[in-house]
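With one protein chain removed, the remaining protein chains of the complex are shown where they sit.
Per-chain residue numbering starts at 1, and chain names A, B and C are given in the order in which the chains are listed.
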């Protein structure tokens, strides 16, 4: 099968796949970018409680333009709504939820993920003059599980799944699962374990696009 | 002048003297016993805000018997009232007020005070099997100022103002002032400085009842 | 009109409530599909409620348990139990009785006091179920059970300053395994602890105090486990909730989701696992 015959997942499909794997009742923090889309794709018969770093628990979807509450924004500084049952707390308490291990899941984007679970998602160079870390290190180190949603490769084709991150680390050994436009992979003691691939893609073709060694379950 | 001619301060007078020295606007925590009486003797034209360890700020006087709110007690587990402007917080926040240096004053009772400001007020023996410390160590170490109200001597006549505490310490070098039934004393770099004495008492007679050396201002 | 199963989003604003219709197939919110009605009696905020119709047929998060047995299920021998309450105020008496009934033994209990009389925590100790107690004030109006056990060497005691207990619990909940404090420096409490001078003052290092189980008394609770407390009933309850792997709550009042104002929820449900409705328990004499 040639390279051209498979169909990569698009952004919405990447978010959908992650959303489908979130069970009811989890407390979840979503990073900026594709992870934010996950909230819109949680199956509607499940209650999942979304957290935002700036003291919001029980975040709802974006408001209609004519119903914006200017005092309600999320960590990405977008207007949000609050679900019934939502609550507000201060920044230290909000990060106590994160750092104290109370979030079941955090979903982040990343520049690189290593096969030992290391994640690099905040600075593209050791020499970045003024990198912006925000809450990424707290979330990566603090949540019970860290999932990453990202393209499998950079625009120039280099693998973002690596044996060792070349970018500055956000946290060590914490990524549990990666959803890319090509595959879903768990990070295990053996390294990346392929759980699924884009339609038409072979393991051989996936490995050709991946620096780190891929494994199959069993 | 013989010993029998002076008139020691009684409990109410001891509390009154301390109360008179509290300026308007101070945040004050009062220990169990005579210190509790201080609240009743703050001059009525002054607002002083009383704190209790169990999350009460703005404590008012005891309620009338027929107006008890069972959900309002102080650290001594007595029924209290809450003043307008009073507020409730949880135990860690309440002790953040204490330990973070936000209380202007704490007034405690004591077994002994040393002339370097050490206080012993929680256990009467190193071998006390199950001493009860409560919030005393937090208050002594945390408040901006610690004042002590206590009798000048024990019932058998030994001085409670000492050069070195023989009882287990509550905190080191934190007492700023002592109100006894015989005198008011500041703890200074030179040791105890006598600010005032019970009517009819001479410095000589006071020193005779005091282990630690007494000084006069100036 | 949108076909398929519908989901509605509810906006309250001013005197009106707008129901926004959402197509469950595309899961898209479409501002064209809106329906404005007179205001519902709900809270005075812009809230968003997302629910599948009919409500009764969908699964929901529901932390409210129906029996004491469900509340106490799975508490293991050897657990560390954090017990909130100060005096008899905000103390989860029904849950302590439930724990007595449940049978777990070899417990470590952290609480402000070491029990009074022959009920509650004192009863649990009297039954020989408590290996160790961590508290600031083992004395009480009637500490006979604790004192008898302690003199007989049948219970271990760790005395901790009250603020240090509270801060150790808060630290456990906040991902802080250890912190420095000035409380206890120069006293018996500091013996064997790491000392450090920081900016000219001496501090000692204290560890986080984690609970396997936390027992909490709330005033109000909803099905997400959001809690409020009444006045001095708050005390240790919020930090016990944060610090415990399984937080079990008895609440005097169960309220509907959305009935608690989001600005005034004292313990958010993320710190709560099980809620049992115990519709009584105003503090008595002590």
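Annotations for the structure displayed:
The working rule: a contact is a pair of C-beta atoms (placed from the backbone, for glycine too) under 8 Å apart; a residue touches a chain by one contact, two chains touch by 3 or more.
Values in this document were obtained by computation on a predicted structure and should not be read as measured data.
Of B:34, B:72, B:132 or B:206, it is B:72 that touches the chain left out of the display. The residue from B:22, B:75, B:88 or B:146 that touches the chain not shown here is B:88. From the options B:5, B:24 or B:126, the residue with contact to the unseen chain in the full assembly is B:24.
The missing chain, though absent from the display, is touched by one residue of A:48, A:67, A:171 or A:214; that residue is A:171. On the side of subunit C, the interface with the absent chain consists of residues 45, 167, 171, 174-183, 196, 198-199, 201, 203, 207, 228-231, 234, 261-264, 266, using the contact rule stated above.
Contact between subunit B and the absent chain runs through residues 24-25, 27, 40-41, 44-47, 49, 51, 57-58, 60-61, 63-65, 67, 69, 72, 81-89, 92, 95-103, 142. Listed here are the subunit A residues that touch the chain not shown: 53-56, 69-73, 77, 82, 88-92, 94-96, 98-99, 118, 123, 126, 129-138, 141-142, 168-172.
As a working rule, only the chains that are shown with their structure count from here on.
The chain with its CA mean position farthest from that of subunit B is A. Compare each chain's C-alpha centroid with the centroid of every protein C-alpha atom shown, and the nearest one belongs to C. Subunit A and subunit C have centres, each the mean of its CA atoms, that are 30 Å apart.
Look at where the CA atoms of subunit B average out and do the same for subunit C: the two points lie 34 Å apart. With touch defined as above, subunit A holds no residue shared between interfaces to two or more other chains.
Residue numbers of subunit C whose C-beta contacts span two or more other chains: 170.
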